[in-house]
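As you look at this complex, bear in mind that one protein chain is not there, while each of the others sits in place.
What follows is chain A.
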Amino acid sequence: MSSDDSGQQAISIEDLPLAQLQTIKAQLEAEISELTGAFSQMKQAQGAFRECKRCIDTLAPGSQDKTILVPLSNSLYVPGKISNIDSVVVDVGTGYFVEKSTKDAGTYYDHKIDYVQDNAKKIQETVEQKQASYRGLLEVMQLKITQQQQQQQQQAGAKAPTAAGE
């Protein structure tokens, strides 16, 4: 992937016209914003898992048979007691719920947090690579624009003496 990127940069420095550079610039911008979006989603997911882990801690040993308001629907609460502080049920996705001990549930969330952390790091690395390519591209574009402007000035300068000469 990185050799492709540097290969692309080598070509762009030498050959491509400004219009094509614009297209590549737009493409890189889209990719960077998409990856940044994915990165922040990972961060959010990580936060949610951390929160779940914290919630498990509220089922600490002291809370057996503690009275709580039990939510039976999203607007209905009924007084009840915590009946089992040693096991919880975790939603592992695709409609499966697994009963685990509180310790195992904690381990499960830890794994999830680490997995998401790894993915987030990979995305971050890709984003940094793309941003470096983007900066290089901008420099090349700037150079070409300056060259173009100089050429136009020279042409205008070449015409004027001819007109004055007549």
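As a working rule, a contact is a pair of C-beta atoms (placed from the backbone, for glycine too) under 8 Å apart; a residue touches a chain by one contact, two chains touch by 3 or more; residues count from 1.
We take it that contacts and distances are computed from a predicted model.
A.B. asks: Can you work out the missing subunit's protein name as recorded in UniProt? Choose among "TP53 regulated inhibitor of apoptosis 1", "Prefoldin subunit 3", "Glucosidase 2 subunit beta" or "Gamma-secretase subunit APH1-like".
C.D. replies: The chain we cannot see is, by its UniProt record, "Prefoldin subunit 3".
A.B. asks: Of A:L16, A:M42, A:V88 or A:L137, which sits in contact with the chain we cannot see?
C.D. replies: A:V88
A.B. asks: By the contact criterion defined above, which parts of chain A meet the unshown chain? Give residue numbers in ascending order.
C.D. replies: 48, 51-52, 55-56, 58-59, 68-84, 87-92, 97, 105
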